[in-house]
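One structure follows; several queries about it will come next.
Of the protein chains in this complex, all but one are displayed in their positions.
All chains are identified by letter, namely A and B, in their written order; residue positions are counted from 1 within each chain.
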Amino acid sequence: MRTTTPSQDFIRGIWDENPVLVQMLGLCPALAVTNSVKNALAMSAATFFVICCSSVLVSSCKRFIPNEVRISAYILVIATFVTLADMLLQAYAPVQHKELGAFMALIVVNCMILGRQEAFASKNNPFRSLLDAVGTGIGFTIALLMMGGFREILGTGAFLEYSLFGPNFEPWVIMVLPAGGFLTLGFILLAMGYAEHRKKANEIVNEQVKTAL
Amino acid sequence: MSEEGMNEGLEVQDSGTPPEQESPAKAEVSTFQLVATLAVAGALAGLLIVLVNQHTKPIIDKYKAEQLRKAVYEVLPGAEHYDTYYLVDGSLSLSLPEGAKESDFKRVYVGYTAAGQRLGVAVSRGESGFQDVVQIIFGFDHVTGKLTGMKVLDSKETPGLGDKIYKDKAFVDQFFAGPETPLVPVKSGAGKGLPNEIDTITGATISSKTVIGIINHGLEEWKPILDQGIPQAPARSVDEEAQQ
Partner (left out) sequence: MNDQTLFSIFFSAMVVNNFTLAMFLGLCPFMGVSARVETALRMGLANIFVLVLTALSVWVLNTYILETVPYLRIISFIIVIASLVQIVEMAVKKLSPTLFRQLGIFLPLMTTNCAILGLAIFQTNRGYGFLQGLTFAVGAGLGLTLALVLMASIRESLEFSDIPGIAKGTGLVLIIAGILSLAFMGFAGLL
C-alpha cells in the first residue's frame, strides 16, 4: 500500500481495478437497478455518498477500533450512512427512492464498500482513503452507467427517457427484464476479455518480431 | 424517550456479537473494551440517525399524504376532501381502538365534494398479477356500485406488455367511464356492449384480468359493509383530515 502515490489511489479504482467489471463486487445493485440510466444514477449517487463517508470515518477512527471487532464496526458505520442516504433520498427524491425500493437498503451488503474499508481505509489516512473511495465510487458509477445506458437504449429505444430511434423502433424488451441484466454484463465481460486477449496477442507478436529482428 | 431506549437496545445487540466472535483471540484487548467501543459507536450511530430522521420525517410524511390524497382525488373525480374510515370489528369507524396499530386495520377513503356531499368511496387493494403483487386504488359510487376511477399504485408487470394496465390510456379510461359492477373482462372488440364490460389488453390478458379481479373482490368485500351505512363524520374533523 505504501508504494502507491495518491494519484494512483484515485485512478486505480476507476478502470484497472473497477469494482464491478474487474473485481466482480457489488454485482447485485449493478444488475438489479440498471434498467434505466436514471435509476443507475440514483444508485451510484447513494453508493458514492456511503462509500466516501464510511471511508473517511473509518480511516479517521481506525486507532479506536480494536482489531477484533473491526468488521462489526465497519458494518455499523456503513449501515448508519445507508440509513441516512435512504432517508435523504426518500425526502428529496421520492420517485427515485420508490424505483430503487429495497435495493437502497441493500447498499449495506454491497461487498465493494466493506472491501474498501478492510483493504484500504483501515490502513491509510483519511485524505488517501477519500481519494480511494472517490475513485472506486467513480468506477462503480461508470460500470452502472454503461449497463444502464445499454439496457435503456436497447430496451426502450430511449436515453434518459428521450426517444432516440423514433416510433418505429421495436424495443428489445428483454434488455430491461432481469435476464437482460445478466446478458448485458456477460457480454460486456466478453468484450473486455476479447480486448485483453487481443492486447496479449499483439504483445506476443511484437515480442516475436523483436526476437526475429 | 423511546428513541433513547432503542439506542440502548441496539448496544446490547452489538455487544452480543463480538465476544462470541472473537473471545478465543489473543487477549490483548479486553472484552470490556470491545463491548465499549461498539456501544459508543452504536450510540453515536443511533443519535445521528435520530437527528436526520427528525429532519426528513416531516418531508417524507407530507409527500406520502400528498400522494395518497392525489390518488384518492384522481379515482373520485370531483372530490375536494376525504375521510379515512377503518374497519374495526366489522363496522366502519373514524377512530382506532386505544393503543391499536394503524397498519393492522383495513380502511376506505370516503370522498366529499366541496359542498360536503358524499361522492363515493376509494379502496386500495393488491393481488398477485403476472409478475408480482399489483396494487391499485379504485373509486366507486357506494350507492349504485358504479366505478368512478382506477389508478395503479405499484406493479412490476412486464415492461411493454403488462405495464399497459397503467400506460395504455384506452384501457385506463374504461374505468373512468362509470362502468357498472361486477366488471366482466372481454376480449377487445368482442364485447356485447353491456355496461359492465371491460376490454382487456391484447398480450396482457392476465394483468388486465388482475386489475378487474382486484376491483370485483374489493367491491365484494366492502359493498356489504358500506351498505350498513357510513357513520357521519363530525364536520370539523373532515377539514382536519383533508388538511393532512
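Here is the rule we use: a residue touches a chain if its C-beta (ideal position, glycine included) is under 8 Å from a C-beta of that chain, and two chains touch if they have at least 3 such contacts.
Quick caveat: nothing in here was measured; it's all calculated off a predicted structure.
A.B. asks: Touching the left-out chain: which of A:Ile11, A:Leu41, A:Cys61 or A:Ile75?
C.D. replies: A:Ile75
A.B. asks: Looking at the whole complex, which of A:Ile11, A:Leu41, A:Ala93 or A:Leu106 touches the chain that is not displayed?
C.D. replies: A:Leu106
A.B. asks: Using the document's contact rule, name the residues of chain B that touch the chain not shown here.
C.D. replies: These residues of chain B touch the chain that is not shown: 2-3, 6, 9-10, 13-14, 16-17, 20-21, 45-46, 49-50, 53, 57, 101, 103-106, 128-133, 158, 206.
A.B. asks: Kindly note down the residues of chain A that lie in touch with the hidden chain.
C.D. replies: 24, 27-28, 31-32, 72, 75-76, 79-80, 82-83, 86-87, 101-102, 105-106, 108-111, 114, 174, 177-183, 185-187, 189-190, 193-194, 196-197
One rule holds in what follows: only the chains that are shown with their structure count from here on.
A.B. asks: Between chain A and chain B, what's the gap in Å when you average each chain's C-alpha atoms?
C.D. replies: Inter-chain centre distance comes to 33 Å.
A.B. asks: Taking the complex as given, what residues does chain B use to touch chain A?
C.D. replies: On the chain B side, the touching residues are 14, 17-18, 21-22, 25, 29, 33-34, 37-38, 41-42, 45, 48-49, 52-53, 55-57, 59-60, 63, 67, 158-161.
A.B. asks: Show which residues of chain A lie in contact with chain B when the two form their complex.
C.D. replies: Against chain B, chain A makes touches at 35, 64-69, 72-73, 76-77, 79-80, 83-84, 87-88, 90-92, 94, 155-156, 171, 173, 176-177.
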